[in-house]
Structure formats: C-alpha cells, structure tokens
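As you look at this complex, bear in mind that one protein chain is not there, while each of the others sits in place.
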Amino acid sequence: MKNRLLWPLLALVALLLLNLAVTPSFFALRMQDGHLYGGLVDVLKNGAPTLLIALGMTLVIATRGIDLSVGAVAAIAGAVTCVHIGTSGSAATAFAGMALALVLCAVLGLWNGFLVAGLGIQPIIATLVLMTAGRGVAMLVTEGQIVTVNNTAYRQVGAGFVVLPVSILIALLVLGLVAFVTRRTALGMLIEAVGVNPEASRLAGVRSRTIIWTVYVFAAVCAGIAGLMISSNVSAADANNAGLWIEMDAILAVVIGGTSLAGGRYSLTGTLIGALIIQTLTTTVYTIGVAPEVTLVFKAIVVIAVCLVQAPKARAALSFRKVAVPS
Amino acid sequence: MTTLTQRVPSRFLPVLATVVLLVLAFGFGSVRYDGFASGQVIANLFIDNAFLIVLAAGMTFVILSGGIDLSVGSVVALSTMVTASGLQAGWPVPLVVLAVLLTGSTLGLLMGLVIHKFDIQPFIVTLAGMFLARGLCFLISVESVSIKDRTFRDVATTAIELPGGVTITYNVVIALLVVAAAMYVLHRTRFGRTVYAVGGNESSALLMGLPTTRVKVGVYVISGLCSSLAGLLFSLYMLSGYGLHAVGMELDAIAAVVIGGTLLAGGVGYVLGGLAGVLVLGTIQTLISFQGTLSSWWTKIVIGVLLLVFIAVQRTMVRR
Amino acid sequence: MTESPPPVVEMRGISLAFPGVKALQDVDFRLFPGEVHALMGENGAGKSTLIKTLTGVHRPDAGQVVLAGEDVAFSSPGEAQHAGISTVYQEVNLCANLTVAENILLGREPRRLGGIDFPAMRRRAAEVLARIGVHIDPASSLSEHPIAVQQLVAIARAIAVDCSVLVLDEPTSSLDAGEVAELFRIMRVLRDEGVAILFVSHFLDQVYEISDRMTVLRNGTLVGEHLTADVDRRTLIAQMIGRDLGTLEAIEDAAEKRRPGGPALVRAEGLGKRGAIEPFDLDIRAGEVVGLAGLLGSGRTELARLLFGADRADSGRLLVDGAPLRLRGPRSAIAAGIAFSSEDRKGEGLVADLSIRDNLVLAMQAARGWTRPLPRRTKDHLVEKYLKALDIRPANPDALVRTLSGGNQQKVLLARWLVTEPRLLILDEPTRGIDIGAKAQIQQLVTTLAAEGTAILFISAELEEVVRIADRIVVLRDRRKIAELDGSVTGVDEVVELIAGGAAPEKVVS
Partner (left out) sequence: SGGGAETGSTGGTITMGFAQVGAESGWRTANTKSIQDEAKTAGIDLKFSDAQQKQENQIKAIRSYIQQKVSVIAFSPVVETGWDTVLLEAKRANIPVILTDRSIDSDDTSLYKTFLGSDFVEEGRKAGDWLVANASGPTNVVELQGTTGAAPAIDRKKGFEEKIASKPDIKVVASQTGDFTRSGGKQVMEAFLKSQPKIDVVYAHNDDMGLGAIEAIKAAGKVPGKDIKIITVDAVKDGMQALANGEINFIVECNPLLGKQLMELAKKVVAGEQVPERVVTEEGTFTQEQAKTVLPQRQY
C-alpha cells in the first residue's frame, strides 16, 4: 500500500523539481501580511477544487460508479450563491447563500443516487443527465451572465487566507474528514465491498443502495464546495465555464492515485497525490512557458510518463520479474 | 410489454425498447411540428450523425471488451486536420485517405499496446491519447484549414436520391456499411466473440486459452480505425480541418453506446444498440431545433430531460 | 506400467513464491500417458499453483517443465492449450455472458465462409455435453445455470478437443454421484486412448476409484509419488497432513443422531417461487440439523435462497418463532438470525479484493450498520479465533482473499457466518473443495453448533455427509419436496432410491 504510493509521489516530486529548475524561486515561501505565498502554495490552492471533487469521485468510483455531473453541480453552487448574494456585502447573506447552495447540491446528489441505486441506470448516463441539464440550470439561475459579487466574506472561501489560503484548509479538512469517517467507521470497507462484488455484499446483508446513495450525495456536496471555491476565487459565477471538464481532471486524479475504475479498493492519499500531480502539471505548463499549441502534447507525454513510472508491469519489463495473472 | 418480454430474448430488450421509443418520439414530433413528418428529416438524422455512428461502432468494441476510449473525438479532429492539410499540400486523395486511416489505427495500436503491456488503466492511456491527438492538430496548425479539393467536394456534396425524393450522402452509406461490418465481426468471428468473452471475464477468457492479447489490443486498433474513418466522414461533412473540431465527441459516442444498452463494465451489448443510441441523441437535437424557441440554457435542460425520459422509459420497459 | 513409456509431462525442481508465501519449493512431478494421476495435498498445499505453473498462468521462479521431451515455458494458457494440455481450473473459469456452446467451443469453433457456423457449433456442443450426460440447451446463456452445471460445462470444454494431457483441478467438488460416475467413465475412455490425466480431488473414495498413481504435496514441497495401489488411506492422509490420523476418525464417529423437540424456529408454509421451486412446507427446530438431498438441479439451492430472502417468494409465508416474517431481502433474514453461506463462493460469497479480516466481519458489520464499526479489539479477537478454529492458511488477516487457495476461501466464507452467531445457519455446499481434515473439522463444528442450539440446514452434493450429520433429511426431486426422512435413516441407499425416483416416494412425508 505504502509502496504503491511511492511511485506517484516520486512522479510528483520530479514534476516539482522540473519547475524548480526553470524557476529557481519556485520553492521559495514568503510571509506577507501574515499570508504565506509561494509556488507550492499556489499549486495547492489552485488544486483545491480538483482535489475536493476527486475526493467525492474516489468514493463514487470505489462503488463501481462514476459521476460526470460534478462540474455542472459546481457551476450551480457558484451560481446560486452569487445570485443570492447579489450586491449585498454582508457576511450573513454570503453564508446563507452558501448554505442554500450546498443543500441544493445535496439534493442533486440524491437525484443522482436515485437514478443509479433506485432506477438502476448505469452511472455514466445517469449522471450525464445532470451534467447536461445542470449547466443549463446554472445558466438559468444567472441568466447566462457572469454574475460578479463584491462580498468580503464570500471572497474568503476561495481567495482568503488564514496564514494558508482558506481553500487549501477547506480541502485538507474535507480530506481529513473523509479519511476519518471512512476509515474509522465501517463505511470505507462497506463501500469497497459493494464495489468489488455487489451481489456478495447484498447476500452478506450490506445496504448497498444506501451506500451508493450516500457516496453520490457526498460527491455532489464536495462538488458544491469546489464550486464555491472556484466562484469565490474570482468573485464571480460563470455558469458556462466554471468547473468545465473538471470531472475529467478529477477522474484522472483518482485513477493516477491508483484507484481502479472497476471499483473496489481506493486510496484517498493516492487521490491527493493524483490531484497534486494534475495541478502541478498545469502550473508547470504556465511557469516553464510551454507554448499553448504544444501544451496538450506536453501533457500527454507527462501523463503517460507518470503512469509508466508507477505501473509495476512497466518496471518489471525493465527488471526481469515474473508476472502473476490475476485470478 | 409482457408479451414483448416473452417473445424477445431479454438481451435484445434494451435495443428494442430504444427503437420503440424512437418511433414514439417521431410520432410526437410529427404531430407537433410542421415539416417534421418527412422522410428527409429521418435521412438528415443519418446524414448529420454519420460520423457519430461510425465512432459508436468502434466504441462498442472497446466498451464490450471492458475498456474505454476517450481519444476518439480528438482523433476525429486530427483526421480532419491531416486530411485538410494533406489536400492543401497537394497530396492525391487516396494517399490522404490512407494516411488518415493509418494515423488513427497506429494511435489505437500504440494505446492498446500500452494498456495491455504495462497494465495501465485504459482511461488514463486514452486520455493521454486524447491530449496527444489534439495537441498534434495544433502542431499542424492552430487555424482551421479549408478543404478545396474537387474530388472531396464532389463526394461531399453529391446527394444520392432515394425513392420518395429523399436524399442522403455517401457518408450515410459508408456509416451503414461500417455498422454492418462491425456486426459481422462481433457476432460471426472468433475475434468478435472473444471481445465479449474478455469483457465478460478477462481472467476466465485468459484461462480458457483465448487470445486475449490480440483482442485487448485489437479493439483499440479498431476504435482508432473507426475514429479516423469517422474523421474522414467529418471532413466530408465540414469540408475543413480544425483542431477544435469534435470537442467532447467522445462523450457523445460513449453515451450513444451506453444508451443503446451496452454495459460499461463490458461483455453485454450490440452494435445496433450504439446506432439506436446515436439516433436517440440526434432525435433529441432535431426535436429541439424544430421547437426553435429555447434559450441556450433551456436547450441544455431540455436535452437533459429528454435524455432522462429516454433512458428511464427504456429502463422500465426492460425491467418488465 | 512403471517403466514403459517416457513421461509426457515432467516438471523438475519447480519453485514459486508469491509475496509472503512460498507456494512451491523444488517440486518434481511426472505424468505418464495413459494414466490418471492424482495430485494430493491439504488446502493450500500448492496443487492448483503447480497446475497453473504447468499451463503457463504462472512463470516458475526456478525449475523446468518438459512436455513430450521438449523444454517448454508457456507464457499463456492459450499456448499450453495449443501444445495439447487441456485444463479445467479449480474455480469455474468461464464467461457467464456467453452461451453454453460458446463457452465450450470458443477458440476452436466450427467455421463456414470465414465466419462462425453457429448451428454446427450448437450441434457440436450438444454432442460434447451429451458425452458427459448433460442435457441443457447449448444456446442458453451460461449465467442461467447453477455452479454445478457450469462446472460440467468447463469439463465439456476441456474434453471437446483432442489433447494429450487433461488436467482436472477439483472437477467433482460440486457434482453428485451420478455426474461423477459419468465423468469417471469418460476419464477411463480417454485414459485408455492414451491421454495423461491429472486429477485433483479431496474425496479419497474418488481418488482411489479412478487414479493409478499419485503425487502428494505438503506446504509446497513434494512428499512423495506412489502407485495408488501401494498406499492405503491411512498412510496417504498421514503424508498429506504430516501427522497421524487418529483425531480425524474420532470426529467421524462423534456425529450421533439427536431428535430435539420443541416448536419450530423457522417454519415455511407453502413457500414457493414459480420456475424455481414448488410450494413446500418445512419446519426447522432449534438444535436440529436438517439435510437437503436431491440431484443436481433438484432445487436445493433455490429452497435455501427463499428461506434467506435472496430471492423473493411468490407464494406462501415464512414464520420465525411462530410469527410471520416479511422477507424483503437478505437483510431482514439476517436480522431474524438467519445466515446463508452460498455455494458460489466466487460469485456470491467472497469479496475477492478485500482482506481476510474484512471478509470475516462483513456480515456482522453490515448488520450493525456503518456508523457502528466493530471495535478494533473485538475484530482482532474474532479474526484470530476463527483463523485458528478453521485453520485458515495463511493465518494473515491482511492477506487478500483472492490469493487464498480454494479450500481456505471456503473456510473464510463459512467463518463469516459463524461470526454472526446465527439461529439458523444455511450451509449450501460448505465443504466444497475442502480437504478431508478440514471437512471433518467442519462436520464437527456443525454438530457442536447444533448441540448449542443453532438450527442448521445442510446442503451437500456428498450424500454420505448429509446422511451422517443430519437429524432429518428433506428430499427434493424436480424442484419439489417429495419426502422427509427422520433420524431412523441409516444408509445412503435409502435416500438414493428416493432421489432417483425409483422407490415409492412418500415414506415419511411431513
């Protein structure tokens, strides 16, 4: 387990070192007005929404599901909050708006859970419905405009600091919470059981529906919080672009982190590393000045390299080791 | 529905349910909109989605084997780019076609080999393939390139007259041929049946002594080939090459295949299901454009709702 | 017989280690043409691993494999198959989403005009199935059939081609006497044609009946190779388990018939499900072992699933302690104290990718709900207790169940339900693939549990076992309950007659 995470971690470090080579000040941290600044802080901060969504996605994937709607849900969260805040500058309005948004996200999660666990629709199309319609809803809320707000309390979520950027703290808090809840209660084990063998789990008396329902709600709430961060970061709700394709990044983070799309055993730490790798990759592209037209090729190469490094078979191909067939 | 359930083997039900739904949707459209009840509207469904039909056919192979291919949309874009710039550079048409098909299959082969040899999840490998193919487009040119070649234009604009004054294009013919070929391969050849076996249970298939390597790599070659062919059809359809063509089309292809009743986990499904899925997506779009009064956001919402109606009704029909 | 032809398969000095386990150490093995060679050993001794090393599933760390005089190193089972080694692996390894015919013939299907000739394929599949006495529709999907039929299909696949070596890893674990006889008949025919047959089974009777020679493994090492005629059971068992047999026999005698009185703990009234089992009545009292006897496909599993709520009944009702219980699914059954250990441990039983520990506590944890995790200490205590009680090897709670040998997996499944301390324990083929030491252990466990007041419904393809430990036997035929025999039954013959439908059925009908 520890060993399994070693290689992704090395890949992450390698990427960071690449940045350091190009920008010598990349690792430098500096305090300014009690805020911590630096390249690493930026990576964490910008990676926070992806990380949050990837956390929710990890649990969904562990149950053999997938949630494509997270980007749309994030957009809805931002839209609802910003429209609720409007021109108000009061903290109370901001909190009410955020609470409203998160409750709504939970409802959307229930909806996904209903389609998957209740109606038995394949997760990918069940959530495709909300992926498409959800963005429409977000635009309906904002009437297609970019809604700009000017609310200091709301700014804190995505752009505020308590020494570290608040978004990092929130993401780490959620990570800790999920880790605690799934590993200290039996939830994690039951999720994995449902993901590996749904029928055997059912016959062992596991409430698989409730569990599936729970993970979709959790994923939606995570997406909601991420949506708040994204929108708060720029103090505006962009229904069309907020969280666009973030589901792909999140799934990629989960998969790089070593969780199989076929469900079953998952690793939250893996997801954390995966999300950081993805964000570092993006940041690297910006810092080392990869031309936009080469960006995608660069990303493709890095992604493949990262995967090859951590694939046991690829390493085994170099050093001669026997390869056992899974049975 | 009970009589239906009894007479038709249950595995055909999803496809059948989809077809019934399509008929219902067309009935609804004809009653509601002028000009909807015409053969040409149905023909347009095929004309406008020929490339998606081909993509879905290739994707069916991959999904049946338990994999997924996210690169198809980008490979379509790359194919249009290769076509357009090749023609611009004065290459003869057959050479261009060959180059495109070769590019697609080679990319598929490479992805398949990486997936199989190094045991990396198809999702990541094909996602990297997606980046790579689109990146290559931009390396060729960031701007869109027009196709001015006469042969190409002629093929693109030729209308084949069907009885009843309905016209279709060569694209449709090619797409339907691909579907037929895919059906043949999947159902009548050892390769095809092994695709099902691998998707059903890979380790069993291996222990049964089936050529799983060939299949696991082969499906990506097929999907790559289909993507590049779809790219050619797309070039004919658009008469241009562009790096931003077909953004997100992989999702359409996957959705079509899954809507048609193919299990994402692999092992269960039909090519015809994919075709039906494409037609469902196309019909939703046609209904919306005939409505013609929806704002951008209502368009999205209605697409989602119609999609939901289709899959939920299909689901209840299949459930009995 | 000893010296004449050279061996067709010779494995020399084979060693193979998995992380943490040395599965094989310097094992030699020879297989001669025209013999049935039994590979013997306890659960986890390395039998299946040796077979998989032969057929290219695993690459050995050391040693060589010689086939017909040539060094071979297969890199996939497909290659081994092409070289003439036909194999039935221990767990059913077929594709449930394909038809029976495809499962038998895929890879060597008859073709016409470049495509598969399906009618010919079905005809051919039906022929092969008929050879082993199975009559099912070759065009039906494999998933429609119970595990035993799937096992027969796997055997059919193996004998559908001409081969020089036939490997059968516990092919009889789910079969009843009739099927076993058919299989043996075929094996003899093949042997006489010169095919070398490698046979694994934990049923000593079967081994002695069919095999000519045997190789014994213990803990991954070779103990010896003998002609079957040269070793008696006592010696063989002593070789397999590495100690004397005394204890085992004591256990076998211990089972004595009891007839507990009292009201029914669980009572089925007209419970039935169309197409699966006709409505039946059944009483099970606390402290009683009820055996279910019947042929393959007679509906034993279906009956058990109805009692557990795994399938929903469409007639009748179930009473627990005299009060009707609405079964909405396994959960309500579990809540009422009913446990069900499925015959299909791979598909419906174990969660292969989880550890032994998680699998052991799964049912209990599910019953408590996720918010009330079992305390770490309780968990460790339980796990330790059952690892020891059932002698599960390796005794490492963190080992993934997937990596256990077949018999040890079965023990884990059994332990999962024992942990919940059920009032009614339904055991569907609990001794499938379990070695004879462990089998005796489990039989004793059942008797002890019954003595402590647990009601047990015991299903086994091995009739002797049922007769030995059941206080009462319910006989099924053609998905119908046809008789109930009380403790006075002494011999297997009596039951066999009923099952086969020869004798007048209603002997002691409830």
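Residue numbering begins at 1 within each chain, and the chains themselves are lettered A, B and C in the order written.
Here is the rule we go by: a residue touches a chain if its C-beta (ideal position, glycine included) is under 8 Å from a C-beta of that chain, and two chains touch if they have at least 3 such contacts.
Since the structure is predicted, the reported quantities are computational estimates derived from the model, not experimental observations.
**Q** The chain left out touches which of the shown chains?
**A** Contacts of the omitted chain with visible chains: A, B.
**Q** Could you tell which one of B:116, B:245 or B:315 touches the chain left off the display?
**A** Here the residue in touch with the unshown chain is B:245.
**Q** Using the touch rule from the top, list residues of chain B that touch the missing partner.
**A** Output for chain B: 33-35, 38, 40-41, 44, 47-48, 84, 137-138, 142-148, 153, 156-157, 234, 237-248, 285-286, 288-290, 292-297, 299-300.
**Q** Considering the whole complex, not just the chains shown, which residues of chain A touch the missing one?
**A** Its contact residues with the unshown chain are 22-23, 25-26, 32, 37, 39, 42, 46, 139, 143-146, 148, 159, 230, 233-236, 238, 240-242, 282-283, 285-289, 291-293, 295.
Here is the rule we use: only the chains that are shown with their structure count from here on.
**Q** If you average the Cα atoms of chain A and of chain B to get two centres, how far apart are those centres in Å?
**A** Measuring from centre to centre gives 29 Å for this pair.
**Q** Between chain B and chain C, what is the separation of their C-alpha centroids in Å?
**A** 45
**Q** Got the chain B residues that touch at least 2 other chains?
**A** Answer for chain B, listing residues that touch two or more other chains: 203, 206-207.
**Q** By the touch rule stated above, which residues of chain C touch at least two different other chains?
**A** 57, 89, 93 - these are the residues of chain C that touch more than one other chain.
**Q** With touch defined as at the start, can you tell me which chain B residues reach chain C in the complex?
**A** Touching chain C from chain B are residues 11, 184, 188-190, 193-194, 196-197, 199-201, 203-213, 267-268.
**Q** Residues of chain C touching chain B in their complex?
**A** 57, 76-78, 80-82, 87, 89, 93-98, 102-103, 106-107, 109, 114-116, 141, 157
**Q** Under the definition above, what is the set of chain C residues touching chain A in their complex?
**A** The touching residues are 16, 18, 52, 57-61, 89, 91, 93, 308, 310, 329-331, 334, 340, 342, 347-354, 358, 362-363, 365-374, 402, 416.
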